[in-house]
Structures are given as structure tokens and as C-alpha cells.
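To start, the structure under review is shown below, and the notes come after it.
Complex shown without one protein chain; remaining protein chains in place.
Now for subunit A:
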């Protein structure tokens, strides 16, 4: 059963990045190898504008399930953009043992 709208079938293979909360997205980022994230980014980034346009057909507070899944996928894209565009690694360089936890967030 696909999670994403039919127009985004090309992103369905990244469905394990459909994660509603930042702690889940960040944990997956830390657990992922760079080639995995690079592939996700290379495929999803060119679809970002289309994904926004699709989601913006609906009120943000009343998204259909597939649009919500698409938005969660794009939130993961935002999270991996740092490793891919900047760090070339999952963790922030020189951040050592430091941890910063998101404890309250507006979940779509």
C-alpha cells in the first residue's frame, strides 16, 4: 500500500523517511550512511517544489494522509540537507558528545 500520492511514486522507495517527528528524523539521519542520504537527497530535492505545490492544495491543518506523508518525507529532506550540502557526514563536525534534544515541536 503506497504511502505517498501517486504523483510521487518515484519517492515511494524512500518511505522509511516518512517520519512525523524531528527526533525520529534525526535518529534516522545519524543511523544512515552518506550514500543512502545522498541518494535520498538527489531524488527528493528536485521534487521539493512539486511536493510543496501538492501539499498546498489542502489546508495545512487538514492534510489528507498521503499529503501528510509527503510533507513528513520533505521534513526528512530538510534534515538530511545538512549532511549532504554541508557536512559530508551525518553528525555535525566537532560536535563530539554534545546532544541537543527537541522536546516539544509542532507535529503536522
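The rule is simple: a residue touches a chain if its C-beta (ideal position, glycine included) is under 8 Å from a C-beta of that chain, and two chains touch if they have at least 3 such contacts; residues count from 1.
What we mean here is this: contacts and distances are computed from a predicted model.
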The complex has one chain missing from view, so what does its UniProt entry call it, picking from "(2Fe-2S)-binding protein", "Formate dehydrogenase", "Thiolase domain-containing protein" or "Carbohydrate ABC transporter permease"?
"(2Fe-2S)-binding protein"
Touching the unshown chain, subunit A contributes residues 22, 26, 45, 48-49, 51-52, 55-56, 60, 63, 67, 71, 74-75, 77-79, 81-82, 85-87, 92-106, 108
